[in-house]
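Heads up, one of the protein chains got dropped from this complex, but the rest are sitting where they should.
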Amino acid sequence: MRPPRPLRRPPLADTAAVSHGHGTGTGLSDNKLLMWVFLGSECLLFGGLISTYLIYRSRFGDGPAPGDIFDIPFTSVSSFVLLMSSLTMVLALSALQRGDIRNNRIWLLTTALLGSLFIGGQVYEFTTFVREGLGYSTSPFSSAFFTLTGFHGVHVSLGILMLMSLLISSLRGTLTTERSETVEIVGLYWHFVDVVWIFIFTVIYLVPSPTS
Amino acid sequence: MSTATESPVESHEAAHEEGHDHPSDRRYIQVAVILAIVTALEVGTYFVHMPGEVLIPMLMAMMIYKFFYVAAWFMHLRFDSPLFTKFFVSGLVLATIVYGITLTVFEFWHKG
Partner (left out) sequence: MSDVTELETPGGSIGVYTRPKANTGWRDWITTVDHKKIGILYGATAMFFFAIGGLEALLIRLQLATPDGTVLGADTYNRVFTMHGVTMVFLVIMPLAAAFANYLLPLQIGARDVAFPRMNALSFWIFLAGGLFLNMAWIVGDAPDGGWFAYAPNTGMIFSPGKGMDYYAIGLQITGIASLISAMNLIVTVLNMRAPGMTLFKMPVFTWMILVVQFLLLFAVPVITVALFLLLFDRNFGANFFNPEMGADPLLWQHLFWIFGHPEVYILILPSFGIISEVIPTFSRKPLFGYPFMVFSGIAIGFMGWGVWAHHMFVSGIGPISVAAFSVSTMFIAVPTGVKILNWLATMWGGRIRFNTPMLFASGVVSMFTIGGLSGVTHSLAPADTQQTDTYYIVAHFHYVIFGGALLGIFAGFYFWWPKVFGHLLDEKWGKWNFWLMIVGFNMTFGPMHILGLQGMSRRIDSYSPGFGFEFWNMFASIGAFIIAVGVVVFMVNVVISARRARTAPPVGLDPWDARSPEWFSPNPTPAHNFDEDIQINSLDEFWHRKYGEDEDGRVVRVATAEEVCQDGSATDTHLPSPSYWPVVLAAGLPFVGFGLMYTLWFCVPGGALVLMAIYGWIFEPVDDPDGPHGHGGHGDEPTEDPPSEERADDASAETTEEAPVG
């Protein structure tokens, strides 16, 4: 019997031991690679929703047209809020990487709060639209609009849940510098949701929309 | 798709080194300030009236700039392995091509 020699690495990819990419084929952490692969896939999801919106944006029938109803100044503010939440997210990561647990918590919380503010803005926007006569069933435009922005909102909300879980984990003392990669990966997701909004904000809101 | 590094050891070391030279907080704030300024410019176009042929390319340019600026700095693509960029960009490019063709078939560009 030959002397047993362990395989180069056990397949325990989601453990701390290999999470920094030690011993993987590409030298990259499995988890981070997974997140990037996933984000590549998400591009096709949002692409589909955005194209649907673009095809339908001038099909508003008798209902309100996008150009009539969008409140650009308001949306600009909430877009700005989301953009800044990306900054706080990256600050949270950099704090944790320095071992600064306290600032890490503060920035995680701020990010989650900014995200919630954005969601609050979206809820306000939706209710205003409905009051102004743009229901989900009003026209192909309305369905496409609510579906696209709604999907984005669900993504942000999931991000907030993840941030809160990180925060809880931090309060329980398990979110340490060694696990900063988890924060980095949640951050990747968060920034992705932000860049999707950068796209939506310009293409859906700022580019002049048809009016009735 | 054929993007994995052929020499694990080398790239391993590279990734390791890069992992430690993340930009400083101050740099992140600078990035955010630039992003905020571009956003302000974008929003500014709403208050200024200009023909679509000028406005839309301008907006697109600023949007793309912001998009990739966030990806490069906040998502660390600047420092991280090019493999990540490849995955992300392949998704983006594929989505752009496929949906671009779809919009073309719907004659979207004619109307818009």
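Going in written order, the chains are labelled A and B, and every chain counts its residues from 1.
The rule is short, and it goes like this: a contact is a pair of C-beta atoms (placed from the backbone, for glycine too) under 8 Å apart; a residue touches a chain by one contact, two chains touch by 3 or more.
Model, not experiment: these values are computed from the prediction.
Student: What shown chains come into contact with the chain that's not displayed?
Tutor: Displayed chains contacted by the hidden chain, ordered by label: A, B.
Student: For a quick check of understanding: of A:Y56, A:F80 or A:W107, which residue touches the chain that isn't displayed?
Tutor: Here the residue in touch with the unshown chain is A:Y56.
Student: Could you pull out which residues of subunit B are in touch with the chain that's been left out?
Tutor: Contacting residues on subunit B, toward the hidden partner: 1-2, 4, 6, 83, 91, 94, 97-98, 101-102, 104-107.
Student: Write the list of subunit A residues that the hidden chain touches.
Tutor: 1-2, 4-18, 24-26, 28, 30, 33-34, 37-38, 40-42, 44-45, 48-49, 52, 55-56, 59, 61, 136-140, 142-144, 147, 165, 174
The definition used in the following text is that only the chains that are shown with their structure count from here on.
Student: Give the list of subunit B residues in touch with subunit A in this complex.
Tutor: 4-5, 8, 11-16, 19, 22, 24-25, 28-29, 31-32, 35-36, 39, 42-43, 45-46, 52, 55-56, 59-60, 62-63, 66-67, 70-71, 73-76, 81, 83-84, 87-88, 90-92, 94-96, 98-99, 102-103, 106, 108, 111-112
Student: With touch defined as at the start, can you tell me which subunit A residues reach subunit B in the complex?
Tutor: Contact set of subunit A toward subunit B: 20-28, 32-33, 36-37, 39-44, 46-48, 50-51, 54-55, 58, 72-73, 76, 79-80, 83-84, 86-87, 89-91, 94, 97, 184, 187-188, 191-192, 194-195, 198-199, 201-203, 206-208.
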